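Omission of a single protein chain aside, the complex is shown with its protein chains in their original locations.
Letters A, B, C, D and E mark the chains in the order given here, with residues in each chain numbered from 1 onward.
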Amino acid sequence: MPAPTLEHATPAGDDSLDIAVPSDLPLQVQRALQEDLGAGDLTAALVPADRQCRATIISRESAVICGRPYVDACFTALDPAVRLDWRIAEGEVASPDQVLLEVTGAARALLSCERSALNFLQLLSATATAARAYTALIAGTGCTVLDTRKTIPGLRTAQKYAVRIGGAHNHRMGLYDAILIKENHIIASGGIAAAVDRARQIDPRVTVEVEVECLAELREVIAARADIALLDDFPLELLREAVAINRAAPRPLRLEASGGVSAESVRRIAETGVDFVSIGAITKHIKAIDLSMRFA
Amino acid sequence: MPAPTLEHATPAGDDSLDIAVPSDLPLQVQRALQEDLGAGDLTAALVPADRQCRATIISRESAVICGRPYVDACFTALDPAVRLDWRIAEGEVASPDQVLLEVTGAARALLSCERSALNFLQLLSATATAARAYTALIAGTGCTVLDTRKTIPGLRTAQKYAVRIGGAHNHRMGLYDAILIKENHIIASGGIAAAVDRARQIDPRVTVEVEVECLAELREVIAARADIALLDDFPLELLREAVAINRAAPRPLRLEASGGVSAESVRRIAETGVDFVSIGAITKHIKAIDLSMRFA
Amino acid sequence: MPAPTLEHATPAGDDSLDIAVPSDLPLQVQRALQEDLGAGDLTAALVPADRQCRATIISRESAVICGRPYVDACFTALDPAVRLDWRIAEGEVASPDQVLLEVTGAARALLSCERSALNFLQLLSATATAARAYTALIAGTGCTVLDTRKTIPGLRTAQKYAVRIGGAHNHRMGLYDAILIKENHIIASGGIAAAVDRARQIDPRVTVEVEVECLAELREVIAARADIALLDDFPLELLREAVAINRAAPRPLRLEASGGVSAESVRRIAETGVDFVSIGAITKHIKAIDLSMRFA
Amino acid sequence: MPAPTLEHATPAGDDSLDIAVPSDLPLQVQRALQEDLGAGDLTAALVPADRQCRATIISRESAVICGRPYVDACFTALDPAVRLDWRIAEGEVASPDQVLLEVTGAARALLSCERSALNFLQLLSATATAARAYTALIAGTGCTVLDTRKTIPGLRTAQKYAVRIGGAHNHRMGLYDAILIKENHIIASGGIAAAVDRARQIDPRVTVEVEVECLAELREVIAARADIALLDDFPLELLREAVAINRAAPRPLRLEASGGVSAESVRRIAETGVDFVSIGAITKHIKAIDLSMRFA
Amino acid sequence: MPAPTLEHATPAGDDSLDIAVPSDLPLQVQRALQEDLGAGDLTAALVPADRQCRATIISRESAVICGRPYVDACFTALDPAVRLDWRIAEGEVASPDQVLLEVTGAARALLSCERSALNFLQLLSATATAARAYTALIAGTGCTVLDTRKTIPGLRTAQKYAVRIGGAHNHRMGLYDAILIKENHIIASGGIAAAVDRARQIDPRVTVEVEVECLAELREVIAARADIALLDDFPLELLREAVAINRAAPRPLRLEASGGVSAESVRRIAETGVDFVSIGAITKHIKAIDLSMRFA
Partner (left out) sequence: MPAPTLEHATPAGDDSLDIAVPSDLPLQVQRALQEDLGAGDLTAALVPADRQCRATIISRESAVICGRPYVDACFTALDPAVRLDWRIAEGEVASPDQVLLEVTGAARALLSCERSALNFLQLLSATATAARAYTALIAGTGCTVLDTRKTIPGLRTAQKYAVRIGGAHNHRMGLYDAILIKENHIIASGGIAAAVDRARQIDPRVTVEVEVECLAELREVIAARADIALLDDFPLELLREAVAINRAAPRPLRLEASGGVSAESVRRIAETGVDFVSIGAITKHIKAIDLSMRFA
């Protein structure tokens, strides 16, 4: 199976920004095809070997479409000469029954890839749609939606890509590219200031974030000059107070709210003035987009 | 990272049957840990190297618990001496706030594994819970819930395992272990009888299933001696007629209903007398179970 | 090394049926080339870098040719511009000294690939030839030749492909796609009926086969409504009786004979009326076809 | 699956010499188990999870037993606590119906591994037996049996190990560790002397061998100071002459005979005085040893 | 080969901080052993299979020792029962002829691992020693030594680990965890302010650094509120001016100097007041530490 070229995707309506495709895309596509094709597609033989065909992928519901490079890689793997005419940009919103892609190629290859391609597209569009939904709900507040590490095992880079396509942003990729200090670490270090100091020693360049449970702790975190304070499960009133305390500080840090974030609550949380709201639901829940592939 | 032993899981309340664990479990766990740990867990260093600790994983909502062997593999990979005391059987229903697992080991290892272990457990428990829910809804009808190939790319074996733990059954694993004849194949083969004949030639042992769009086609499929007819998007009335036609046949086949299956409709569909109802929602949607890990 | 496209092969003289190529073909070819080329082909440097050449692969004996997609993948990996003119179809019978393939490309690439390509072709043609030989011996009996899980470790999908190209059929691919109940399982389950019932619970869709040691057990298996009874090492007389018993049953199942099957005995076994005869020799023994590659 | 330790095997009756196990053994075993177990062993669930059992592997025919480390790795992968009591040394000759191994462990693990373990053992014992047979046939002649690169794709290191266990020796492992100059290279280089000179420049340390077609060429090869001359398909008479010519040379090289070597001809070839006889049949043909595993 | 547990290393003389071991350590060790052992260690057979032995690894020169977890993994892979008594902590300075490690185990395993273990230790100690040397040269200046992406292909995580063990810090791991805006990006974006704005849109959390070529550009970068300005190849006088400009700014950023950094110049650069000095030489050059392993 020829490996695809790594690309950048330009989300629709955003001509200035592009989103990088993860470098493990080829491996992800290879694994998906192998688990579906196994010892060989028994059914494709019911169609003549030389038959070419045209098919369309249609969205049956409104959704932010995400996953074009994964779909391209699926089809190209089985028919390097396939023609892929996308009718929608990566990150653009599809309407119900909209044709997303017209694909022309060997009928057998198209049948063998159909499910793998759709599985990527329905999953990544689901994540992008969720990211877009939360982003839209807090538009104009100045607050930014972040994802979390609550992802599907093995698909983190793909899901984090979909989050970006959806217009939200990524929290740390893993345990290696930022430090989030929690209660255990504070106790083990002998206090917030000590924990932040040690974190700076561990890595003077990565973001240091501290989870706080009350406003007193927040004040300590501000004094310790962390980069971000994570306010977990704070009621709105306390969030507002936290924002006020932070703004009054000589050196304010950034505030992230998390916990109990729902479509109902997210805007109120954002309007408290926090910088970030992080939402596990974007990547841990999947409401797969309803797609179908129709053969002409 | 030491690779785990492949096991069989005994779902709760079912002392006679065991579910085989997929042979790619070690690779799945290795990938999940690598994507989270990357160049190394920066944060764990905030806890002393020799600290042992005890933690519990708690379910915050009611759910069929699934994924114990994956969780075991995560923790064992980073602390081979970890002690894992499960308080719930694989496939058993947890109540809200129930302790699922008590884990004792090196504090750093536990912190480094926490997210990977929870990500497997919340995902697979979600799938098992969905499978159990649909299965419960049609209890007593004699109809069997099946999954589909609409799965998370790269995690098919794990999700199909969760489906079995949830008490539903697996449709084909991929394109290689059964033949499902659709409209395109029928046209290409010159009719249903010809298509079934060719499928038998392709493989005389695998199940041959034919998707039909009307009762006339069903009659042809029965006559052609396929194993299963797939009735896609049939209204209830037609499903009942299909069952009657099939029962009256000298050599009845098995009937599978699919399409538009929801929690509301599934029992009525099952009560029509079809043998199987296949439901993409079980694996393509994920409503991650809400879990937390607490350190004592 | 560019990865090849997965194809279907049309065996010679059979214009209606095609055989799916295993999805792990690219990995198999990559491994074969790596084990032969290692740190680099020292010898190819004796030929000028820009030399093009033409070579032919010739069969020195009569054989069913199998492995074209593997050979194509070998040559294409080292010279993407190579021209491959096959003079024989996949599955067609070659005569001694027949030219199978004319290949034109970079001389060094052809020399570097020669052995890997021939190793695949001589192995897979051997398996296909064995499959064809047994199939031919029982032509007209209505009995079908099956392979077994007695395969070369790591090459199961390739060998099972060769079996299909040879005109025989595949028994289960592995322990995951069918259930074969043996004596141990029967004892553990408390009898044949109980074992079959449990197998149906384990998976209601996969084929359930039971190995029997006498006619009394066969009657139990028929009563238990298994799909297939495996008659292992039955003398001809008992096979005939088994067929008669099964035909007289209200719901006959399919009968598979195995054990002690040789070129001498296979037709007599098939003529007893059993549905399948499974033969480990097809895949566990290799009588490599004698091939040579000649440079023009 | 825990990976096995790499070992050296001491062939029976040879207390001074040990054979190194290939470093890719763990990967080979992992692949074999994965292709057989796939999404999980459906059948093992018919046996209670806590059942321990004892089984023996028995050889049904006389054979040089080879593959113990591979068998150990198979069983240990699924039951790290398995007890393996070998009753025969690696490389020792088994009699028909001899117990080779007594294995005690989890019944399910033993059932799940049985076929993979036997597949390795029957294959590698076949190769070792063939190697031993040819070696025995020329005992006392001073000639050494060599294998070739005509191996099963992907299993070269395992087969070359079996050859050594069988008492024969390995020709080059691949294209990277020796230079074999054939007709094409000679033409391209402008003669034998030039070709050998260039080979020495390519690598001054690896063995340089030249295939010759007549005695005149042999003389050139001797003059060019190659290490070995390969006499392909030489009749016995010419082989004897070649030996004489070489012995008379001021600086004799070593002579290797190949082509048309059979059990009938090998001793006469060896008795001509050549140093090596290389035999593709040892690794390209497989006459799998008949083994069975019996559960107590 | 059993995979090692991932650990944290506590550099000598620093009881409060630990360095995380990269999660790809097991794969790195597996590859190193495979490339050295190939089809099997021919030489180890010269030593009896049951011989145990004791050996020491000795440093022949003064060096910061780094790579203990890699060495442990090498030995444990071939002899799980090996005893490893380190006489020096990870990150501690060895004197010439100091015993670093006493290892007791199977003689063959020790001989087979010797070179792989030493290759890791001499490489990683070289990198740690270089990092320590530069760090020591600027001690007390408040400036921090950083590495770069100029690493050995495939060994980035291991080298970045050695840098941390040596007491320096890591610049970004790759192109995915920070943004470094260079001249091309500035031109393409239409100016520094526009480039920084776009970078913030791309990812609001990662560090944004801008390479500047003159003080005017530095002022723009400060105004654009980037996180770091990279002063490449600035003479000392200009570096001092840059520091003054930055300190006078209402919102100073951090300054990184790079280019032309040598042991001679590094302290003068650090004394200008820049926050970071990044040095490609730490990872791109390797002055392997002279080690030997002696068998008792």
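Note that in this section a residue touches a chain if its C-beta (ideal position, glycine included) is under 8 Å from a C-beta of that chain, and two chains touch if they have at least 3 such contacts.
Since the model is a prediction, treat every value here as computed from it, not as a measurement.
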**Item:** Contact partner of the left-out chain, one of C:R68, C:R108, C:H185 or C:K287
**Value:** C:R108
**Complete:** The one residue from E:D36, E:E102, E:E213 or E:E241 touching the chain left out of view is E:D36
**Complete:** The listed residue (C:D24, C:D41, C:D147 or C:D203) that touches the chain absent from the view is C:D41
**Item:** Touch with the omitted chain, as defined above, among E:M173, E:A242 or E:V261
**Value:** E:M173
**Prompt:** In the complete assembly, which of D:A94, D:M173, D:L231 or D:V277 touches the absent chain?
**Reply:** D:M173
**Complete:** Absent-chain interface residues of chain C come out as 1-3, 33-34, 37-42, 44-45, 49, 77-80, 108-109, 112
**Fill in**
In the full complex, chain D touches the hidden chain through residues 16-17, 20, 144, 146, 169-173, 176-178, 198, 201-205, 207
**Absent chain, residues of chain E that touch it** = 28-29, 31-32, 35-48, 51, 70, 107, 111-112, 115-116, 118-120, 122-123, 149-157, 173-181, 184-185, 188-189, 195, 198-199, 202-203, 206, 280, 284-288, 295
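FYI, only the chains that are shown with their structure count from here on.
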**Message:** So the centre of each chain is just the mean of its C-alpha atoms; given that, what is the distance between chain D and chain E in Å?
**Reply:** 44
**Message:** Based only on mean CA positions, could you tell me how far chain A sits from chain E in angstrom?
**Reply:** 31
**Asked** At which residue positions does chain E touch at least two other chains?
**Response** 2-3, 17, 20, 173
